[in-house]
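Next up is a structure, given as structure tokens.
With one protein chain withheld, the remaining protein chains of the complex are depicted in position.
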Amino acid sequence: MVTNFQSHYIPNTPAEQDDLLAAIGLRNIDELFADIPDGYRNPTLELPAPLSELEIQRELNELAARNRPLASGPSFLGAGSYHHFIPSIVKAIMTRGEFLTAYTPYQPEVSQGTLQVIFEFQTMISALYGMEVANAGMYDGATSVAEAVLMACRVTRRQQVIVADTVSPAYRQVIATYCQAQGITIDITPADQVTGAITEATAGIVAQYPNFYGSLEDLQALGEAAHADGALLVVSADPLAMGMLKPPGEFGADIVTGEGQPLGIPPSFGGPYLGLFSCKQQYIRQMPSRLVGRTTDTEGRTGYVLTLQTREQHIRRERATSNICTNEALYALASSIYLAAMGRNGLRQAAELCYHKAHYAAAEIGKLDGYSLPQSGAFFQEFVVSCPQPPAEVNRRLMERNILGGLDVSDRFDNGMLLCVTEMNTRAEIDALVSALSEIA
Amino acid sequence: MVTNFQSHYIPNTPAEQDDLLAAIGLRNIDELFADIPDGYRNPTLELPAPLSELEIQRELNELAARNRPLASGPSFLGAGSYHHFIPSIVKAIMTRGEFLTAYTPYQPEVSQGTLQVIFEFQTMISALYGMEVANAGMYDGATSVAEAVLMACRVTRRQQVIVADTVSPAYRQVIATYCQAQGITIDITPADQVTGAITEATAGIVAQYPNFYGSLEDLQALGEAAHADGALLVVSADPLAMGMLKPPGEFGADIVTGEGQPLGIPPSFGGPYLGLFSCKQQYIRQMPSRLVGRTTDTEGRTGYVLTLQTREQHIRRERATSNICTNEALYALASSIYLAAMGRNGLRQAAELCYHKAHYAAAEIGKLDGYSLPQSGAFFQEFVVSCPQPPAEVNRRLMERNILGGLDVSDRFDNGMLLCVTEMNTRAEIDALVSALSEIA
Amino acid sequence: MLNKGGNRDTTRMLMDRSVSGRVGVITPELDVPAAPPLDAAYLRDSLPLPEVSEPEVVQYFTSLSQLNFSIDTHFYPLGSCTMKYNPKVNDEVAFLPGFAGIHPQQPAEQSQGALELLYRLQEFLTEVTGMSATSLATLAGAHGELAGVLMMRAYHLARGDSGRTKMGIPDSAHGTNPASAAMAGFDVVTIPSDADGNTDLAALREIAGDDLAGVMITLPSTLGLFDSHILEVCQVVHECGGLVYGDGANMNALLGRAKLGELGFDVCHLNLHKTFSTPHGGGGPGAGPVCCGEILAPYLAAPVVERVVDPGNGAGEFTLSEPAESIGKISGFHGNFGVLVRAYTYIRTLGAAGLQSISGNAVLNANYIMHALKDIYALPYDRTCMHEVVFSADRQRERGVSGLEVAKRLLDYGFHAPTMYFPLIVHEALMIEPTESETKETLDAFIDALRAIDAEATTEPELVQHAPHSTPVSRLDEATAARRPVLRWEPAAAD
Partner (left out) sequence: MLNKGGNRDTTRMLMDRSVSGRVGVITPELDVPAAPPLDAAYLRDSLPLPEVSEPEVVQYFTSLSQLNFSIDTHFYPLGSCTMKYNPKVNDEVAFLPGFAGIHPQQPAEQSQGALELLYRLQEFLTEVTGMSATSLATLAGAHGELAGVLMMRAYHLARGDSGRTKMGIPDSAHGTNPASAAMAGFDVVTIPSDADGNTDLAALREIAGDDLAGVMITLPSTLGLFDSHILEVCQVVHECGGLVYGDGANMNALLGRAKLGELGFDVCHLNLHKTFSTPHGGGGPGAGPVCCGEILAPYLAAPVVERVVDPGNGAGEFTLSEPAESIGKISGFHGNFGVLVRAYTYIRTLGAAGLQSISGNAVLNANYIMHALKDIYALPYDRTCMHEVVFSADRQRERGVSGLEVAKRLLDYGFHAPTMYFPLIVHEALMIEPTESETKETLDAFIDALRAIDAEATTEPELVQHAPHSTPVSRLDEATAARRPVLRWEPAAAD
């Protein structure tokens, strides 16, 4: 027998519950659970006692206070999650109950809000990447590129994929996880040897743009080499960088994925983020997850519906193009609001700010004794610095000055630290970093 | 000639502006301002250069960081603005654009949301105060009681008002400001001498409940004495205390006002707050400001409208019952949500928590060497402590321990400090205060 | 008839939904020993508040909100109200714990950021109006008016000039002007407008005597016109020893185009909820700061923020203070701080060029509407308007359709109605204020709608007369509401 607890989230009172029970001819709620075998029913649940909202607020504020937010001091950590400006309107709109507390638009007549937003999203993501179609239904950047690998294999009916070693280590691991049971071989190959490694068995090659270490790969060459052997070029591209960079679509990429977080989504300790996924029109029936299409209603009015659902798990089950059901729709909304607000000029300006500030920082750090920039060539907002000491130590000493340093990439570069500079970093912050580094040297 | 600035808040571009100008036969915007006399047109405006939203956020965050929020440590300051719990739903709902960006419901057909909320508000405020009618249109607690004084004079056609000296000093000052040009005499009278001071010339007497120093006045006696001479009893009452206190209406009060801030409104450095105003039915045509009434539409459906508008400035002009137009409607919404959520039981519990915690704190402080409680008698959540040192000094030393102490009331009580304890103060905080005070003694 | 989804059905009020035992908030357990109970004479017996759960509260209020028109959802050209876009960032910063969570009486050292913001805002508004000093303590436009006219009174009295009992107010003035003047003890004298909608100078001269405390002038006027005699108006009033009060509610037209102080005004208020875009909230909160010239500065309402400079190190500290001859405290604390934060943010976002662009576009948009409709709707004053245009529906009236009905019909077209029947001196007035934050497309759609309604007035007058047809409720019986007022829920009145 379970004691009753009148929660503020459960309207019906014990008296009302008794009314309902009486209507169905039962005496107590426990009788509803008679199918649970004896001995297994009503186990004890060892959980802390419930808290009032006042106490909850206090507890969560205390937990939150033990983390250092990026905005609380100069921060130069990127590496897959970025500190970018988010206009206030994003949160103001996405927290509207009509968006927040709806679900997948299965009933299009009463879900045009969500559906039209997704159609906007598909439009803008296609535009950003220079691709013909984009979906709206991937979890994050990592799983998106993993799904792209699976799709490349489906499209080409080949089982071998080459992944450049400049792709995010996390992405490479997730690709491996997704492919482990599919008989797909993943070859992690130095970026400059990828074109040479392609064969007629290659389903696709995977590159990141800018790559994990900040540099810009030669997508043109990769695409030509891949296509020459009937393989697909899969690119994972930073969507914000698309504000200034030539999009992968213009280099002939077949599938372009990305992490949508830079587009109006807070870093939030790694999630929820948003997987971006776009491809050439000819492959749409092999695409994973959700697509929204435009159509008309019985009175000829324009409307939007989920479409090409026969690819999806609820129809195709084990032969679906992916198992995805719930995804990150709310963040497709967030990034749509973000892109709408930034617009053509704002996104370009934001990208340019990142570019110039990062180059200023790199140039200044490059001048410091003991520091060097091991990579040459074009980069966007991230770059590797070789430090005079182990990056962990450098970071520790930066944090003494309340500066969050970069990612330790000493596995690849001698005392390498991957730094990221965005439009959020003022010149004063960059100068503070440079002078702190000079003191640490 | 003014340079054009394309703000993100102004959609039309220079090209579109030119289209509009062409449509009306002008060449530039300056021509629209030809009526401004030469030499006065387009003055220079010395203002700092505009900021992007990113920079605005940074600047405002910096300014905000230089203030100490009540929640950042134990806080025992009340004295007219209180630290109470606000359920998250209040902000979630009141920031909805449909409420936030509407105006006074002049067009009832498209303002039923605001109107029905106000009707709920009037209902709940009447209930809280035990009064027959409440309006929704006063600025704050101080101006509300000042308007009540003016109304008492209108109702009685008398020009003398007695204000107990236990009424908030700020309220007394605002009453004086409002009455300065009306030929009304305000007598500030010791609370225990008010009944004796009433004459047939007295329009009304004003008491606060609990009074400014936390104690509970004998409203019964005040009401009887006032009514015996045809004067009105005006009470300014803390609405949250009404969760447990007998309401002024039950003591025969004629006009009951209050500061609505405790009902779900953040302290916000003193505003926006919410004036509460209620009275007996017989006086409604003398009430100031806005009232919403229930009625029906042409199809017999229930609906709500602004009513008894002939009292108001837009109709009655210089003979209106007050000059109020814009007031604090959004906070009437906030407090309606608050009261709906707290409900019968929650408000009582909140009031009881304040009561018990304050009494615990008072008892513990009363035991300390050097401290005493100069007031006897019943109190709610505030009480005066006589300190062994000047309150300013005690407060300074409390703040060294990150404790915000009470208001300095040494003008009235020897080294008196007015402390407030609410449901937000944990026992640990109270104990920390007590032990800090004992160290300071 | 179809019901509307259980809980979310807005026809049931909170008390109709109340069920004994439902809980909307859980409060913490008492963590101190219970005190002896309060004397029963002070304890209430019953607390007739509703008992509903949290989901019901959210669903009910959310559903109610959808019954409103608002700027975020509808074009809202309500004249004299400046229903412009309200930036979300302004709300966001106002909710920062360092602003929303601070106590008005905490020591100044604990609130330097807030005080500095107020100080800077005082400076900004002083600059925008061309005045010398500003008090932020007043909570709305009318409240600012009250403060301003009390200051005028105090000024005259301080000079022993106690015979100035009259306040001149144009016939076009907003109702708050005479109401405020009356609260300040003045007798209101109405100043007529001349044929062009300007102040009738001859009439003004007639009342300009030693019993005139001053005049309250709205600039641009509520006819949406810039008074082309404004310099003379100020001169006439000053010459008789009076003062000129400026109702700055319409300042959206003049930002960076003219400064009231330079034109000769002695004191004015601004409506931050209009010109400076803090949200109207269904009827407030607003803020009505008062700005004035040198001679009136000592009388400003308390408190004002001062910067006290340490002569040693030059560091400034901000404190609240009371002007020497202050009319006194006029509100509980220091003004509607949350609104002031928003206005500050707005000004910082726009700067001088942005403010000038606002007035330019606000005026341009109003003139565009004026030109597009004046062939159809009567225009009592055919001259360049400022931020709003006042039409008369006289020509529609001839076909049996009133201004009110035209306005109501606009609701069916998805537009909020203009202000109706104000200013009082224009017959069947329709006062349209588009603001700068609307697109050309919206203006065009609105113009089309008003043209279409005019056509309907000929072809289907009943359609217009009985509008609106597509709103949550139709025309409401206001007469009965006022005759037999039902002002709160009562068990018997439940449907």
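To keep things simple, chains are lettered A, B and C as they appear, and every chain counts its residues starting from 1.
The working rule: a contact is a pair of C-beta atoms (placed from the backbone, for glycine too) under 8 Å apart; a residue touches a chain by one contact, two chains touch by 3 or more.
Keep in mind the model is a prediction, meaning the values are calculated, not measured.
Chemist: Give me the visible chains that the unshown chain touches, in label order.
Modeler: When the full complex is considered, the omitted chain touches A, B, C.
Chemist: Considering the whole complex, which of A:A226, A:L245, A:L276 or A:L419 touches the chain not shown?
Modeler: Checking each option in A:A226, A:L245, A:L276 or A:L419, the one touching the absent chain turns out to be A:L245.
Chemist: Tell me which residue among B:P50, B:P288, B:G346 or B:P391 touches the hidden chain in the full complex.
Modeler: B:P50
Chemist: Thinking of the whole complex, not just what is shown, which of C:E441, C:E460 or C:E490 touches the missing chain?
Modeler: C:E441
Chemist: Taking the full complex into account, find the residue in A:V194, A:V292 or A:A436 that is in contact with the omitted chain.
Modeler: A:V292
Chemist: Could I get the residues of subunit C that touch the absent chain, sorted low to high?
Modeler: 2-9, 17, 19, 26, 53-56, 58-59, 62-63, 66, 71-75, 85, 87-88, 349, 412-415, 437-439, 441-446, 448-449, 470
Chemist: What residue numbers in subunit B mark contact with the hidden partner chain?
Modeler: 6-11, 13-16, 50-55, 87-89, 91-92, 97
In the analysis below, only the chains that are shown with their structure count from here on.
Chemist: Computing the C-alpha centre of each chain, which chain sits at the greatest distance from subunit C?
Modeler: A
Chemist: Between A-C and B-C, name the chain pair that shares the greater number of C-beta pairs in contact.
Modeler: So, comparing the two chain pairs, more contacts are at B-C.
Chemist: Roughly how far is subunit A from subunit C, centre to centre by C-alpha average, rounded to an integer in Å?
Modeler: One centre to the other, that is 45 Å.
Chemist: Can you list the residues of subunit C that touch 2 or more other chains?
Modeler: Residues 22-28, 52, 54, 58, 62, 87, 89, 91-92.
Chemist: What residues in subunit B touch two or more of the other chains?
Modeler: Those would be 53, 57, 61, 71, 85, 87, 92, 95-97, 341, 423.
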